[in-house]
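Here the complex is missing a single protein chain, while all its other protein chains stay put.
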Amino acid sequence: MSNSREEILYTIRRGLKGVSSEETTVERNFLSEAEEVQNLTKELRSNLKTQFIDELTNVNTNVAELENEENINKTLLNLIKRKELKSFSIWESEYLKEINLKEDIKKTGLKFIAAKNKNKIANSDIGITEVDYAIADTGTLVLLTNKNQPRSVSLLPPIHLAIVRQENLARNIKDLFIILKSKLQNVEDITSCMTFITGPSRTADIELNLTLGVHGPKELIVIIV
Amino acid sequence: MGFEEVRFEKNSDKAIQNKPLQKALVNVTDRFRTARNKASKEVSDWEELRSAAREIKKNTIANLDKYLIMLEEKVIKAGGIVHWAKDAHEASQIIVKIANDRGVKLVVKSKSMATEEIELNSSFEDAGIKVVETDLGEYIIQLAGEHPSHIIAPAIHKTKDDISALFSEKLGVPHYEKPEELTKVARERLRSEFLNAEMGVSGANFAVAETGTIVIVENEGNARLTTTVPKIHVALVGIEKLIPKYEDLSLFLSILARSATGQKSSTYVSFITGPKSPTDVDGPEEFHLVLLDNGRSGILASEETRESLYCIRCGACLNICPVYRHVGGHSYGGAYSGPIGAIITPQLMGIDKASELPFASSLCGACHDVCPVKIDFPKVLLELRKNVIESKKLGINSGKDLIEKLGIRFWRFTVEYESIYKITNKLSYYLQIPWKRSNGKLNALPYPFSRWTDKRDFPSVAKKTFRERWKEIKAETG
Partner (left out) sequence: MTNRTRPIKVYIFITCLVDTFFPEVGESMVKVLNDLGVEVDFIEEQTCCGQPAFNSGYQNDARVVAQRFLSIFEKALNNDPNKETYIICPSGSCTSMVKVFYEELFKNSPETLKKVARVKESTYEFSEFLVKVLNRVDVGAEYNGVITYHDSCHLLRELRVKDSPRELIKSVRGVEFREMEMHDACCGFGGTFSIKFPNVSVSMLDEKIECIVNSGADTVVSADMGCSMNIEGALSRRKIPIKVMHLAQLLASRGKNGI
């Protein structure tokens, strides 16, 4: 196999003979750029939130806007009751731990299902996460994977509920990547999987009819606070 | 089904007779082109984005060896394994070996044009390994035993009823009316495949050299499942998919979904770097990146056609192409269709296997206008046409080729010498008389011009050509 590697590289180099390999590299200071794009006025932040909610709605996401963080748990519990859910999975991330969400849900009698067992979590009724970032102008949630943030929680259960805090919002994808790059001091520390989520799963493969909930979650709920 | 020589005329003639297909094609191309148009207008600096994207691709390809090495290094550092495949056969062998070595019996696949190109599924089947396509459109055509007919919507040539009948026959379910019901069937069937599969195979839209990250864009969630649930993830990626820096993704992601379906963003984008981290709860334990050449390094060597490699597989060219609109994807043979198919299939398969394709275009240029990386399709097509003619000089020529060669010889003779030109015109004026109708038109002509007059009238040679009239014209108007 290493034979092929050498062959391919050789063919490429030979093919590029005479082609200028010059590249204009612009040195960028991502730390200062990130500071700039995150330094938004209160008014701008409020506008961003409005824009984000509009975009979420455009991609068939159910949005609950809360004035303050106190009501997150209450809102969520009401929702669970209304939908008559029996089980749940959840991220064990810092903020969700802080608001004690997992325990509050367990108290209502719902069964907690860990992400470890794929067959079990496939039968979980709802997956609850927060987000690492969100993109306002496309209504996109940005989720990073780590030991407290498994991938399956936002993927296998038929409902995905994500809690977004205003401070997570970036204006657009360009800004987002500036922020991400600024946090990536050592390229090797990059997450094994980052996921962008814009609305529930969908397809138009059958006669271009839009159908939601093909393989990923059928329903996406965002609580924005 | 293998990829034999592409018979575009034969295939397209059949496609044009197929009324339901014609209807589906008009439907899908109208929808996507309107959506793309709207989405691109919403972005005020769309033209700058296109230029910037082309520039990045150009620089990447010009330094491809360097970036491939960088990508390999980063993927290995992240705990992945990198394989290099010089052709389709080798790529299939590598992937099947990975499966065999680990006792894999069931593979789930997300949509990947590259895996179509190398006909991976047949290789799995030959090795006794079950492979299931999980993208709904691909699942449908897998059940039907067909190739995709569109890069973004592979089963668009099938009606709801076709699909319903197909599911009934192959899956033993009742005959469903609604798309939601059909989708539900697929979701349930495929969910169990995802949970039981030992290996997931995906493609990738981009591979970032700087970080060793592959990027997969989708709407259904099947790629996420394919690359999360099974223990082994294999990604087959064409060497041209590279982009240098992490932040370059913001540009490409901004133009990809808009160009493909008119969406601001596709539903899911997965950015995968290696297998799961040691502390991750879920995710694949093994990650294999298979880099595919299969003729791409050959395209790279040709200056005039190198830009064929800039393609990000959005399908915008298919949606705007008037030829594609009337003939559909299957006419082009191979895995790729529309304008991009017309330029890369001859280059990947060899010009002798697809010599009609560079000519299967009226050179209208609409594709060039919508391509997010500004590929100059007409320019590449003209270059490929030159290559076909040059290859025909040496090879065996069919009757058709000889007639054409003689035709060009004759044409050149007439236009190089004005006197011959004038005589030919005069002769034609008299020779056309038997075919000239009362309305002044010719309604029948000998082969090859019969191919015109079968369905259209042809104008007649004027009694006095412009140059013959010139002196009079000058006198009249002067």
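Chains here go by letter, A and B, matching the order in which they are written, and residues are numbered from 1 within each.
One rule holds for everything that comes next: contacts are C-beta pairs under 8 Å (C-beta built on N, C-alpha and C of every residue); 3 or more make two chains touch, one makes a residue touch a chain.
Because the structure is predicted, anything quoted here is derived from the model rather than measured.
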| item | value |
| --- | --- |
| Which displayed chains the hidden chain touches across the whole complex | B |
| Residue of B:43, B:173 or B:364 in touch with the missing chain, whole complex considered | B:364 |
| Of B:93, B:159 or B:460, the residue in touch with the unshown chain | B:460 |
| Where the unshown chain meets chain B, residue by residue | 8-9, 12-13, 16, 322-323, 325-327, 358-366, 368-369, 379, 382, 385-390, 404, 408, 411-412, 414-416, 418, 421, 425, 428, 439, 441, 443, 448-449, 451-452, 454-462, 464-470, 473-474, 477-478 |
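Everything that follows uses one rule, which is that only the chains that are shown with their structure count from here on.
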| item | value |
| --- | --- |
| Chain B contact footprint on chain A (complex, rising order) | 1-2, 4-5, 7-9, 11-16, 19-21, 23, 28, 30, 55, 59, 114-116, 118-119, 122, 135, 137-140, 145-147, 150-152, 155-156, 173-174, 176-178, 180-181, 184, 187-188, 190-209, 211, 213-217 |
| In the complex with chain A, residue positions of chain B that touch it | 24, 27-28, 31, 59, 62-66, 68-69, 74, 77-78, 83-86, 90, 94, 134-137, 140, 153-156, 159-160, 163, 179-180, 182-183, 186-187, 190-191, 194-195, 210-213, 219-222, 224-225, 227-229, 239, 246-247, 249-251, 253-254, 261, 263-277, 279-283, 291, 293, 297-298, 300-303 |
